[in-house]
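Let's turn to subunit A:
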Amino acid sequence: MPKLTVNGKGVEVPAGTNLIEAARTVGVEVPHYCYHPGLSIAGQCRLCMVDIEKTPRPSIACNTVAADGMVVQTETERVRETRKSMMEFHLINHPLDCPVCDQAGECWLQIYYMKHGLYDPRMKDEKVHKPKAVPLGPHVILDAERCILCSRCVRFCDEITHTGELGIFERGDHSEIGLFPGRELDNKYSANVVDICPVGALTDRDFRFQVRVWYLDTAKSICPGCARGCNIEVHVNRRRPHHAEGRRVARLKPRFNAEVNKWWLCDAGRYGFGFVDAAERLLMPARRQGGTSTEATWDEAIAAVAGALRRLTPDQMGIIASPKMSNEDLFALRRLIDLCGVRHVAGQVPPRVPGDEDDFLIRADKNPNSRGAELLGLGGDARTVIEAAGRRRLKLLWIFGHDLLASALPEPDVLEALRVVDTVVFTGSNANWTSAHSHWVLPAAAWVEREGTYTSFEGRVQRFRQAIEPLGQSLAEWEIVTRILAPLGEAPSATRAEHWFRQLAASVPAFAGLSYQLIGDSGRPLAEAART
Partner candidate 1 sequence: MSPMNLRQRFYLVEVLTGLWLTAAHFFRNMGRHTARAFGRKGTSGAVTIQYPEERRPYSPRLRSLHRLVRREDGSPRCVACMMCETVCPAHCIYIVADEHPNPEIEKVPRRFDIDLGKCVFCGYCVEACPEDAIRMDTGILEFSSYSRGGMIYSKDMLLSFEPADASGRPRSPIPLPADRRA
Partner candidate 2 sequence: MLIDLGIAFGRVAFVMLFVLNVAALLGWVERKQSAIMQDRIGANRASIFGFRVLGLFHPLADTLKMLTKEDFRPARADRLLFDLAPAVSVFFALVAFASIPFGDTLRVAGRVVPLQAVTLNVGVLYVLAMLSLGVYGVMMAGWSSANNYALLGGQRAAALMISAEIAIGASIMGVVMIHGSLNLMDIVRGQGYLLWGWVPAWGIITQPLAFILFVTAGIAATKRIPFDMPEGESEIIGYFVEYSGMKFGMFLMTDMVETIVLAGLSTSLFLGGWQIPYLFAEGFHFPWGAGIALPPLLVTLLQVSAFVGKVAAVIFVLMLIRWTLPRFRYDQAMRLGWLGLFPLAIANIVLTGLVLAAWGNR
């Protein structure tokens, strides 16, 4: 393990660490464009120059491996002058169109210019013009003029997705990023090039011109798109509702987690938030009688459902939970099932089309919390419950989130079951065919509107935070269940999701020892997963 000093601070790093990472361990940021810890080293931008003792000229920190006894200086006069000169080079042909550029506000050219550049431009000639606003694929749009040719995107497509759509063409200051002929940037992780692009060359087509980035608030969250549980940041626009056509969730960004998704996020997960602000959101509790749906109050809805639960025998009640619900929701529901002795319980509804899978991030199971549901005994197949309903044994069927009519379950069976059961209750965030056939609809808050934890397929419990207020009168599922538990004799003790998690950790061995504080931002493996 080499020992070196960075700006006078001694540090010991693993062998093979480069100087940017070594400096980072002591809190020194070395400015850079082309270097990315997840990609190979290119040494293109020449911005990460540092002074190394006994070296005649400044060297690039990204391609210099830390060695024993190295003395590194990142803030000498010579280094600063070099950075300034490199910034001038990068900006020679860069257009001054920050006002229209979507990257403005999170652009490393802007940031480093303000920090290290601040020179008067000496460029007198006409700047080189390149293609602007060129769509590269379904999600990414290119402005070649703004590109500083760091080649991060090229390396990403070569090394991470191994698809190799992008390359650098032409020579000298006419060099530009582009697609190989006949190709399109349409791999399943294409939008990651937007994240790694340090400037405004590659921007998001979905997010384009919707909201300025400085209007956004962020919340740490977990992608609910599949069982992987990629760590994400939810960017929401709460302050300027006239932007993005009123969409509150503006975009999702991957959040670094070395154990799960590193820096990356698949496109399906990244653009899977549309349901949150969709027109189909359920806003009010509703009751359907004789084909017409009328709005109801929460008190009415809860009294009706609790009344049915109290009146019926265990064999007459069926509940289909969802692996899209959080651990807290499922545990609260488990408590209700045990209290009422509900006999017909399931959680998994097989999808009509099996999910795709790859060997990188995407999992075939498109539910974020299947593992949690299994651990709580709510992972059973819904087929049994539907069959019980079809045999007219059920008087109450409570469905969470699933659209049974869009699943692999045989449609006639489902329709028959929904027809013969006296009271069908649907709890979910968005309307679907199943909710349209339900007698009671209880609106649930979307995952960004509430707190909770998911358990990934690897057995990692991860927290997601609330980013926005629940739409309409919708409530988190755990809160709905808590309210229904009250008239059943279970005094409501939970006012936050965390209260349910404490009980969960106390009573389910797999979750033993876990707490919100321990889980933190990066998650914790389950007790049993940790043992293995």
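We take it that contacts are C-beta pairs under 8 Å (C-beta built on N, C-alpha and C of every residue); 3 or more make two chains touch, one makes a residue touch a chain; residues count from 1.
The candidates were selected such that all candidates are chains of the complex that A comes from, given by their letters.
Here the structure is a predicted model, which is why all the values come from computation and not from measurement.
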{"item": "Of 1 or 2, the one touching subunit A somewhere in this complex", "value": "1"}
{"item": "Touching residues (chain side subunit A, partner candidate 1) in the complex", "value": "97, 99-100, 104, 131-133, 208-210, 212, 214-215, 240, 242-243"}
